[in-house]
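Report on the following structure.
Only one protein chain is missing; all other protein chains are in place.
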Amino acid sequence: MSTEIATKSTKYWQGISQALTEEMDRDERVVLVGEDVGRAGGPYGLTRGLQDRFGADRVRDTPISEAVLMGLGVGSGAVGLRPIVEVMFFDFAMLMMDQLINQGAKYRYFTGHPLPLTVRAMCGAGGHNGAQHSQNIEAWFCGVPGLKVAMSSNARDAKGLLKSAVRDDDPTLIIETQGLLRDRFDVPVVDDLLIPLGVADVRRTGTDVTVVATGRMVPRAVEAAEGLADEISVEVVDPRTISPLDTATILESVAKTGRLVVAQEALSPCSVAAEVCSLAAEHCFAELKAPPVRVTPDFTNVPTPLPLVEARVPQADTIAAAIRTTLA
Amino acid sequence: MSTEIATKSTKYWQGISQALTEEMDRDERVVLVGEDVGRAGGPYGLTRGLQDRFGADRVRDTPISEAVLMGLGVGSGAVGLRPIVEVMFFDFAMLMMDQLINQGAKYRYFTGHPLPLTVRAMCGAGGHNGAQHSQNIEAWFCGVPGLKVAMSSNARDAKGLLKSAVRDDDPTLIIETQGLLRDRFDVPVVDDLLIPLGVADVRRTGTDVTVVATGRMVPRAVEAAEGLADEISVEVVDPRTISPLDTATILESVAKTGRLVVAQEALSPCSVAAEVCSLAAEHCFAELKAPPVRVTPDFTNVPTPLPLVEARVPQADTIAAAIRTTLA
Amino acid sequence: MVTSIDDQLDALGASTDPALGRYATMQLCRRFEETVHDQFHSEQGVPGPLHLAIGQEAVAVGACHDLRTTDVITSTHRGHHHCIAKGARTDRMMAELLGRRPGYSHGRGGSMHIAIPEIGLLGTNGIVGGGIPIATGAAYGLQVQKRDDVVICFFGEGAAAEGVLAEALNVASLWKLPIVFLCENNQYVELAAQDLHVAGEIWRRGTGYAVPGVHVDGNDVDAVTAAVGEAVERARTGGGPTIIEALTFRWFGHYAGDKAAFRTDEEVELGRAGDPIVRARKALDPVVVAEVDRVVEDEIASALRFALSSPVSGPDVLSLNHLASV
Partner (left out) sequence: MVTSIDDQLDALGASTDPALGRYATMQLCRRFEETVHDQFHSEQGVPGPLHLAIGQEAVAVGACHDLRTTDVITSTHRGHHHCIAKGARTDRMMAELLGRRPGYSHGRGGSMHIAIPEIGLLGTNGIVGGGIPIATGAAYGLQVQKRDDVVICFFGEGAAAEGVLAEALNVASLWKLPIVFLCENNQYVELAAQDLHVAGEIWRRGTGYAVPGVHVDGNDVDAVTAAVGEAVERARTGGGPTIIEALTFRWFGHYAGDKAAFRTDEEVELGRAGDPIVRARKALDPVVVAEVDRVVEDEIASALRFALSSPVSGPDVLSLNHLASV
C-alpha cells in the first residue's frame, strides 16, 4: 500500500465547480448568488447543474445590479446564511466596492459578529475580452482590514481555498484566473480537500533564487525554474493567500536564497509584488545578495486580441530572464 | 529689491478655494460638480461664494448619486468642458470606481482624445468621522494607467497642484487631506501659482537619511527632521504626484543618503510606501546601508474619537524613532 | 432590585395600550437625543459627529412598533431613533456615543456605526444608501431560511437618489422579498432643502418595478404604524415589497453644531409645529403621560450616568474584531 495520495487530472474550472458542489452539499446555509449562475449554469459553465441540484433559492440568478449583488452577500451572511457571491469579471467589482469594503469588511469591526461571506471573482487577461474584462486589481483588497484575499494558481488550490473560504467566518475574496480556466492540473483524490487560508505553498525548493508568483504566473514560474534547473536552483513560492500574507514562509525562502523575483499578472505600482519586495528589503536586508526584481506587464491597459494580450503578460521566458539578472 | 518671493499665511482649505476661483475665472469651460458644493458652499465651506460668482450651471449641486456624479465629469469632459468633480470623502470614491477607472481613465486609450477631468477627494482621519469617512485608498489609483494622482501636504501645493490639474489634459485625481484643512502655511504671493504634476519636492535636504512622506505626514516628517537636526541630517521628500512617481528625485535622494523611511497615513500593504521601498530596493540596492522602514498606522480600521485617531496615526515622534532605527 | 424600563412602562399600561407604548418609545428617543445634544454642547463634547433625528421619532417608532426581535432593520447616519425603537439599550448607546468601552462598538465607532445583529439591527451607516443592499440581502436570507421575519430598510429622501434603491426595488419585486423600503423624508438633505435632490415623488419610485407605493404623514405615529403594519403583513405573508414615504421634519441642522443656515426661522417654526410627540400626547391621559415621562427621564439619566462613569476607550480597542481567525 502506497502512502502517496492518488491524483486526478482536473481542469481549473472543475476544481471550482467541485468545491461549490461539495460545500453546498455539506451545509445548507451555503448559497450562491450571481449573474447567470443558475438557469444558465454560469458564464463559464462552471455552475452548471447546481440550480437543479440545490434549487433556485440557494443558487440564485440576480439581475445586473452589482452593488445589490454584493449586498445580498453581506445581508444574507448577517442573518445566518453562508453566501458565495460570484463576480463574473473582477473588473465588475468596481461597482461593488462600497458594499465589500465599507460594509462587509467592516461588519465584524462594527458588530463583533462574524460575517461568513465568500466572494469569487474572475481576474486576468486570459480571454480576449479587453480592458474592462481583464484587470488584476487584487492589491486594492490587500490593504483592507477585515478582509482575507486568496488567489489560486491551479485546480487543487482553486478547489481547496474556496472550500476553506466557505467555512471561514471572515469575509474572504477568492480570486480565480480566467487564463487558467481550461488548464488541467493534478488534484488529490481525497474526501475533503481543504487548503488552509494564510499558508503559502513552496511549489519547488531551490537555493539560489526565490520566485514569488501569483495566479497565472505560478505555472510559468515553475516552467522557468525547470528550464533553468541545470544552471540555477530556483525556489518557487505561491503565497496563495495574499492578505494576510504568509510572510514567514516568503521571508524564510528569501533569507535562504538571498535573491528575489516576484511575478504577477497585475500591474506593478503599489501591488502585491511591491509588497513582497518591500517586505524582503525590510526583513531580509542582510541576506539579500541582489536587488529584487518585479516581473509584471508594462503599465498599459489590457488589449483585446489574444496575441497582444500574450505579448503584454509575462511569459516563462520573461521570468527566466529576470531570474538570471539576479545572478548577473 | 529682494529676489525673495513674498508669502502669505494661508489655510490649507483656502489654498484649494483660491485655486478653484482662479481657474474658474480664467477659463469658463471649468465647472465644479459635487454634493453641496453650490448653494451650501461645500461641506467644508471651501466652495463658499463660488456659485454666486460663477452661476449654478458652472457650480452645480448634485444629488447623492456618486456613480452619476463621476459620470458628469467624464461625459462633460468629453463634450468640451474641463470639469472638477468633488468627492466629499475619499471613501465615497468606492461608489465611483467604475466611472473613474473603467471609463474615465480609459477614455483616451479608447478614443485617442484627451479627457481634461479633475477629481478632488478629501482623505484621511483628520476629523472624527470614523471608519467610513477617513480612509486613505490612494494606492488603488496609482496602479491605473491613464490616470494621474497627486496628493498635497500644504496650502501651496494644494493650490498649485489643483491649478495644474485643471489645465492638464489627463484625468487627474487630487487627494486633499482632512487633517490639514485648518492648518496654516506660507503660500507665495504670485499671480499664477502652478505646481507641476510629476515633480517631487525636496522639502529639506540632508545627507544621512531620506524620508519620503505624503500628505499629512509631510509636516510631521519635517518636524521630526528638525528635531533630530543636531544628530542626524535628514532629507525629506514629498512626492506630491504619486502616479506617475518622480522616481528620479526619490531615488537620487536615497542613493545619496543610503537610508530610507517612508511615512504615510495609508495602511501599509500594497501602498505607496511599499512602492517606494520596492523602488529603492530595486534601484538603490548597492547604496542602501540599512533596511528601508515604513511608518504607517497599524492594520486596523479608523476609529471615531479623535484621541484614538491620533493614537493610530504616526506622529513626528514615530517618524523620528524610525529614522533612528535606520542608523542603529 | 432595579426594574427594567420595559417592566415599568408595562406597569403603566404600555403593553396593553399600544398608543401609550409608542408615546413612551418616542419620548425615550427624544430625551436620549436631547441629552446627547446637551453633552455635545458641554465642555467635554461628544467624540464624533451627531446627526439628530429629533422631530422624526414617529417614523422609527411607528414602523418598528410591531416588529419582532428577529425582524431586521437597516438604519442610516441619522439612526438613534431607529436603534432605540428596535430595542437598543440606551445605556450602551450613550456609552458608544461618548466613546466609552461598554459602548456597542467599544466606543470606537460612535453614532454612525451602531450595529446590533442580536436585536435585528444591521447597522446605522456612514454611507448614504449603504444599508439598502444589506437590507435586500437580509430579506433574501430570511426568505431562503423560510423564516416569516421581515426587513424594514430606512433611508432618507436624499438617499433615494442613490442607485442602489432602484436596484433593490427591482430585485425585491422580482423575488417577492419580505421587505419594506421606508423613506423618512425630513425635507432636508445635508445642507440643503430637498428640491436640489428629489425629482418627482419618492413613494412613486416603485411604479416601474410593480412595487406598491404608499405615502403617510410621518408625524402621525398611528398612521405610520398602520401603513407600515400593512406593508409588513404583506411582506410576512409572501406578498413582497412596498415602498413607503413618510413625511416628517428635521428639527436641527445636518449635524449637531450645524447652524442650518439653509433655512429660515419661520420654516423651522412651522416644521416643529408638527411635533409628533405633542400630537401623540394629546390623545393620552395626562397623568399616565407624566408617569411615563418620569420613567423615561430616569432611564436616560441612568444611561448618561452609566456612560459617564464608564472608562473612556483607549488605543487597546483599536485592533479588536477585525478578523475572526487568521
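First chain written, first letter: the chains are A, B and C, and each begins at residue 1.
Everything that follows uses one rule, which is that a residue touches a chain if its C-beta (ideal position, glycine included) is under 8 Å from a C-beta of that chain, and two chains touch if they have at least 3 such contacts.
Model, not experiment: these values are computed from the prediction.
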(message) For the chain that was dropped from the view, give me its touching partners among the shown chains.
(response) A, B, C
(message) For the chain not shown, which residue from B:T111, B:T205 or B:T325 touches it across the whole complex?
(response) B:T111
(request) Pick out which of B:D36, B:D170 or B:E275 touches the chain that's been left out of the picture. (result) B:D170
(message) List every residue of subunit A that touches the chain not included in the displayed model.
(response) 35-36, 39-40, 43, 61, 63-68, 91-92, 95, 127-133, 298-301, 303-308, 311-312
(request) State which residues belonging to subunit C touch the missing partner chain. (result) 160-167, 169-171, 173-174, 196-211, 213
(request) Spell out the interface residues on subunit B facing the chain that's missing from view. (result) 31, 33, 57-58, 60, 62-63, 65, 67-68, 70-81, 83, 98-99, 102-103, 106-114, 145-146, 148, 168-170, 198, 244
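The rule is short, and it goes like this: only the chains that are shown with their structure count from here on.
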(request) Could you tell me the distance, in whole angstrom, between the mean C-alpha positions of subunit A and subunit B? (result) 31
(message) Give the residues of subunit A touching no fewer than two other chains, as numbers and ranges.
(response) 67, 98, 102, 106, 109-110, 145-146
(request) Can you tell me which residues of subunit C touch two or more of the remaining chains? (result) 109, 113, 125-127, 130, 163, 322
